[in-house]
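Just one protein chain is left out here, and the rest sit where they should.
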Amino acid sequence: MSNQHTSTLRVPLVSEERTLGQLTEEICAPMERKPSRMWWVAFALAVVTLAVGVGMVTYEVSTGIGVWGLNKTIGWAFDITNFVFWVGIGHAGTLISAILFLFRQKWRTSINRAAEAMTLFAVMCAAIFPVIHMGRPWNAFWVLPYPNDRGSLWVNFRSPLLWDVFAISTYFTISAVFWYFGLIPDLATVRDRVKGGLKKAVFKVLSFGWTGSSRTWHRYETVYLLLAGLATPLVLSVHTIVSFDFATSVIPGWHTTIFPPYFVAGAVFSGFAMVLTLMIITRVVLGFEHLITIRHLENMTKVIIVTGGIVSLAYGTEFFIAWYSGNPYEKFTFMNRAFGPYAWAYWTMVTCNVVSPHLFWFKKVRTSPAAIFVLSLVINVGMWFERFVIIVTSLHRDFLPSSWSMYTPTVVEVGTFVGTFGLFFTLFLLFTRVLPIISIGEVKSVAAFARGSHAPGHASHPAHGSETPHEHPAEAPEPLPTPALAAAVVRKDMPV
Amino acid sequence: MIAVDRFNGGSKTMTLAGAVGIVGLVLTAVGFFTAPQPTMFSYLFGFTYWLGISVAAIIMVAIFHTAKAKWITILRRTMETMGSSVFVFALLVIPLLLGAKYIFPWVNHGTDWVFPGTDGVKFTEVELHHLHHKSPYLNLPFLYVRQAIYFAVWIFVSWRLRTWSMEQDTTGALELTVKQRRFSPGSLPFLALTITFAGFDWLMTLTPLWQSTIFGVYYFAGSFLAAFCVLTIATVNAQGKDEYGTLVTTAHYHNLGKLLLAFTAFWAYIAFSQFLLIWVANIPEEAGWFKLRIEGAWKPLSISLFVMGFAVPFFTLLSRNLKLKPRLLAVVAVYLLIMHAVDLYWLIWPAYSPQGPSFHWTLITSFIGVGGLAVAAAMWQARGRYTLPVKDPYISESLRYVQP
């Protein structure tokens, strides 16, 4: 019905021809065959790392947070850095699934499921840090406003840390709903492929009795669109609120009004780097090169250039205003960042975040998975250092020189951080085994387009229908007669 | 069959706009000789309003090229035309620079400055000391140099993209599309830097001892919204002979409506972030700017700016039916343009009239004066050209665009 006219200049999104049945087969294959040796090796590594983290956390909780390298000047360091780092990673998942969906970027279809899962796992990793920093994590529920018999006693709604509680929990819930919602049709597909037994029973329950009925699809599309529309401002608000943790204070280096958009851009920047890292591994290990194509990788590198540019602009503006303000403390903080004892961290950050993304201007770099992989790791490192620099350098030399101090993480802190990677990869590897990591339904709709069959009702995205104004069916305006339109020629060098 | 030829209409609009512009500017000049200070503030208001729209249009063209957007192709020429009027502002900025001492307290290190709306209050010693610290940035020669850089960047980017685009109208060469799409991403960092600092220079330094890192973003968030409003209104009204409006479908309007919604929200987000951070931290050196606006006589305007500038248009634009009706959408766009004017007034005027909102007749004359000339310049640029990039390789795709 509402068929998008597509130029022949466009490049197909699924690079090899497949029938719908073959696609289902391929995407479901990793969860139906026995795990490969590579998977077992990776899984064992991840579980061991996770065990290290669990050990460290157990030690920390049973001993007290004195086992961390914090002191009275630097009361916040590794934990909050890691918290912001992981939350930021998570945001790219929502960006890919929701924002790219709203922008009708169809290339997202083969990566959005994995990216959403990544969001969930990253937010879990992030949430660990504030909880263990409480020292008595079993009292964590005290941050919630619940009726109690301690007289009138309520949490303080003017604190950005409480906003965080609401933001992160809402974010996790919505991400989970969004992810599960997108999974339902695919769960039904798996249900219908499995012959019987326990697995069939489990998928029967999980798929909610999905039939693929038009009536349900009709509402499903509206709900998906609305969820995407909600997740987009939500993801902005979450990192905005994370930035408020710092910016609402009066600490030089933290209190600056550009923090909200700057943190959001930074989150997208680091998150896309993490998605790239994961996708490059996944496509090689699972043999999905034709589904997660070079083009997907290339598009993501372009997002990285743009967000890296925004981050660089923010660094520059901050520096300028620090000087312009004439505030000696502000100026000192920034000079201390660049030339003080943590200068090595600062320049690592600049090299990784400001300089290295510009290598992506070269097409050769953008289309080489190995180069992208290395750069994505570099950017992840850089963004971790960005948070470290913001947090530690702003604190370590405060207003009183007598309380100046240095911060070095202890083994426990490093071990906890490494342990969260273990958690993240354990969950991600399990995910690749038990659920379809590519959205089958969505890939089918773009695969129809890839075959060049622009049959009405075929080339469209799964969740687009209810939005469509139906008063414009296939009879599009005639091509302009004068002057004749340029003939569309398929050209390799043509950007599409 | 719809035949589109080079556009030769609009001479009436052009003459009318030009005449209004000249009359407006002449009256503003008269205002200057009777009351220089309010007139210069008014002129700044008119200037930043229209220039923001023009520059936002240039940036948007570059962004759409960078994103390789196809649906926008049919609307692109109008954005290019809006951007092409930027050269007029290169002339209009001269009076602003000549009259800088009436609006910018930092001219001559602030020693001559008497705060308007007070009985001769001047900067204190401490404040002068701080101003002196900023003098490497806040001095007239460097201001002139910066203006020259801004306009050089804007005129060059606008001219480059537009020339290629128009060349394609005759040759239809695909390479020109490639060139535009290669050039645009490279131009974005320069555009972002110039608009950020232009916002600082023209609006933030009205209160030279106050600073906010997000200020540039605030100025261009509002300007982007206004640029999309102008684009919507222009498209709805471009229904004559050889004009592209007849080819625009509801799907395009739907997208324009979504962009209006998104930028209304974005502007509010930036505005709220700036406000909340300064309000919560409550540091004396920066709270003053907001204290002036949220307490006392400016408070009602601040509250109505939130309600009328964000809440009302946001919830109105949520309606899908509204976005599919071009005429209604144009009404919302006009409303948002008025709100953008209120927003700029709210940014600028408290510096002149801290005791409360006031009106000076030059606000109107300079607004229509600068606006008239800008519109006339855009019409002049549009005439004799196609109103849409007729040989763009994506034009047919854009013409048949439907909501996916």
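Letters A and B name the chains as they come in the text, with residue numbers starting at 1 for each one.
Assume a contact is a pair of C-beta atoms (placed from the backbone, for glycine too) under 8 Å apart; a residue touches a chain by one contact, two chains touch by 3 or more.
Definition applied: contacts and distances are computed from a predicted model.
The protein name that UniProt records for the chain not on display, among "Stage III sporulation protein AC", "Iron ABC transporter", "Translational regulator CsrA" or "Phenylalanine--tRNA ligase beta subunit", is "Iron ABC transporter". Across the complete structure, the visible chains that the omitted chain touches are A, B. Residue B:W279 is the one among B:F183, B:W279 or B:W361 that touches the chain not shown.
When the full complex is taken into account, the listed residue touching the unshown chain is A:W163, out of A:F101, A:W163, A:F246 or A:Y315.
For the options A:P35, A:G55 or A:P145, the residue in contact with the chain missing from this view is A:P145. Of the listed residues A:V155, A:V202 or A:I294, the one in contact with the hidden chain in the full complex is A:V155.
In the full complex, chain B touches the omitted chain through residues 272, 275-276, 279-280, 282, 320. Chain A meets the missing chain through residues 1-3, 19-21, 24, 145, 152-160, 162-163, 166-167, 170, 173-174, 177-178, 181, 185, 188-189, 191-193, 205, 208-223, 226-227, 230, 233-234, 237, 240-241, 244, 440-442, 444-445, 455-458, 460, 462-466, 468, 470.
To be clear about the criterion, only the chains that are shown with their structure count from here on.
Taking the mean of the C-alpha atoms as each chain's centre, chain A and chain B sit 33 Å apart. Of all residues in chain A, those touching chain B in their complex are 2-7, 9, 104, 106, 158, 160, 233, 236, 240, 244, 247-250, 255-261, 305-306, 309-310, 313-314, 316-318, 321, 324-327, 460-461, 464, 467-469, 471-472, 476-483, 485-486, 488-489, 491, 493-496. Only residues 1-5, 66, 68, 70, 130, 133-134, 137, 168-169, 172, 174, 177-178, 181-182, 185, 188-189, 192-193, 196, 211-217, 247, 249-251, 254, 265, 269-270, 273-274, 276-278, 280-281, 283, 285, 320, 324, 390-397, 399-404 of chain B touch chain A when the two sit together in their complex.
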